[in-house]
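Shown here: the complex without one of its protein chains, the others still in place.
In this document, chain identifiers A and B correspond to the written order of the chains, with residue numbering beginning at 1 in each.
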Amino acid sequence: MKTAPGASGLIMNEPLLWEKGKKGRKGMSIPAADVPLATPEAALAGAGPDFPDLSEIDVIRHYTRLSQWNFGVDTGLYPLGSCTMKYNPKTNEKQAATPAIAAAHPMLDDEYVQGTLRIMYELQQYLINITGMAAATLQPSAGAQGELTGMLIFDAYHKSKGSKRNKILIPDTAHGTNPASAALCGYKPVPVASNAEGMLDVETVKALMDEETAGIMVTNPNTLGLFEENIRAVAEIVHAKGGLVYGDGANMNAIMGIVDLSKCGVDVMHLNLHKTFSTPHGGGGPGAGPVCVVEKLARFLPIPHVKKDGDTYRLDWDNPDSIGRVHGYHGNYGVLVKAYSYILSMGAANLKKASQLAVLNANYIKERLKGALHLPYDRPCMHECVFSDEKQHELKVATLDIAKRLIDYGYHPPTVYFPLVVHGAIMIEPTETECKEDIDQFIDTILLILQEAKENPQLLYDAPVMAKRKRLDETLAARKPCLCG
Amino acid sequence: MKELNELNLPANVRYTEDHEWAKIVGSTVRIGVSDYAQDQLGDIVFVEFPEVGDSFEQGEEFGSLESVKAVSELYLPLSGEIVAINEDLADSPELINEDPYVNWIVEIKPADKSEFEELMNAEQYMDMLEG
């Protein structure tokens, strides 16, 4: 086995911003006044905030040092399940920063901004073609806002049919955001238990679905990394009772070019451009959560919607059935450009190949680790595989200890303790951009850690020791919140 | 986490299926959570209280306990009106972890004292936990 990448490099200390600086310094140039200086009337005037004054190099060093305490996809393997931490291509960043696009103001007349509208129009088409749906909106800022948009479309659809529904079916293998998104539409989530194979069960859905239920929110592939094989039958049951099927597309990276969601019976779905379409997560955002719908729901999509007449692009505001706006302008536009750039770089064949390799990588990890870690659902997986710490119970070693020890070896831990249906879950999503030798090294590292768990578990309890900080006291942070310095 | 035989289940309080306890103190009843509940939840970081004067039915949610990564609702063992809350827990929720029986959560004026008699004693509660 080669040496793992984990090491403690030359990492600098750095105080908080306001613990440095000197009054009167400036970190950016401000133009000289070329008009007479004026001041507002005294009753409105304020003193301005108490900010530290720093020079440009103070700011540069501050954030450069902070960045060295961070780990990103560019640093190393980041197998966070459900998050699709694939490589974020650099050309995407360049295209989003194209000067005329980065400087475009969103409130100007259509004729002035044909270029930016064109990108929206084409991206909509691409997403429609990738999913098999009929229409799309790019407005939602992230997956959760996409879900909300989808639920509002459910609500609008049912209202248009003169029906008021108050429940929504949510499988226990769906994403955690789903219940919170549905709640804003007054839908009470009804949990649907998955069966022994980790699948949605047709009979269970049949027993729960009724005419007070708006529909079902399905994550497919689900959070166990399994394709919901009964999706069509489930959709038929839901449709027969007048309900709709929502598809959480967070796991789209497994099925591009392979599955047609409209054939699966999905009526509304969101995509996470910051997962499947390679835009960076930015340490928490921004994401983008476009929503695609089947034809009969297109009239409910948010306004404005980009249309093309001949060679001209325009914003269409004329849609009385629309649910309205979910964003002040056109969504996280810069993120949209990055996804557009990715799709154009990849083309159809490579998108499909990406899904195939993502699934190959996950199955390979599953096969190589299933002897050492408990695999609760031993079936072919999609783009991620879910283990548990059951075999380590007798050693008094838990998922968290394994995760923290991975940090010392230079890996970001997988998603842990999710999905909830697996106790002590370890959810690994390698993505397609990791090569075999890096995956082998990651697997060997986990095997080494599991060996340490047998021989010297203290190494795991103490981990991490190589990071900037040892384990942090989250209990103290929550008991005595200090949210502002 | 504690094994079942390590739990402290005093005989002078009554228990519910949701792991609260109730104890008659003069004309009022004190409510808290069992050793099992505090152990399962782990380090308690916040107690969400009802307001004094609020009334609840038996089994109704009256507040919650939070650990770092979980929320556990509290259900009233018997119907009644909240007459006091344990203010000490507002600043020091960890007291519940230290001794869940000394550190009661609310005190109620029961609407129907007979409901108390329906609650489990320590032996019955242990039987339930052993399942």
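Everything that follows uses one rule, which is that a contact is a pair of C-beta atoms (placed from the backbone, for glycine too) under 8 Å apart; a residue touches a chain by one contact, two chains touch by 3 or more.
Just so we're on the same page, contacts and distances are computed from a predicted model.
Novice: Using the UniProt record as the reference, specify the protein name of the hidden chain from among "Membrane protein", "Putative HMP/thiamine permease protein YkoE", "Tripartite tricarboxylate transporter TctA" or "Probable glycine dehydrogenase (decarboxylating) subunit 1".
Specialist: From the choices "Membrane protein", "Putative HMP/thiamine permease protein YkoE", "Tripartite tricarboxylate transporter TctA" or "Probable glycine dehydrogenase (decarboxylating) subunit 1", the unshown chain carries the UniProt name "Probable glycine dehydrogenase (decarboxylating) subunit 1".
Novice: Could you tell which one of A:A7, A:L184 or A:A207 touches the chain left off the display?
Specialist: Candidates A:A7, A:L184 or A:A207; residue touching the omitted chain: A:L184.
Novice: Out of A:G9, A:G162 or A:G283, point to the residue that touches the absent chain in the complete complex.
Specialist: The one listed residue touching the chain not shown is A:G283.
Novice: Which residue numbers on subunit B touch the omitted chain?
Specialist: Against the left-out chain, subunit B lists 46, 66-71.
In this text, only the chains that are shown with their structure count from here on.
Novice: Per the contact definition, I'd like the list of subunit A residues that touch subunit B in the complex.
Specialist: 417, 474-475, 478-479
Novice: Show me the residue ranges of subunit B that touch subunit A in the complex, using the header's touch definition.
Specialist: These residues of subunit B touch subunit A: 43, 45-46, 66-69, 93-94.
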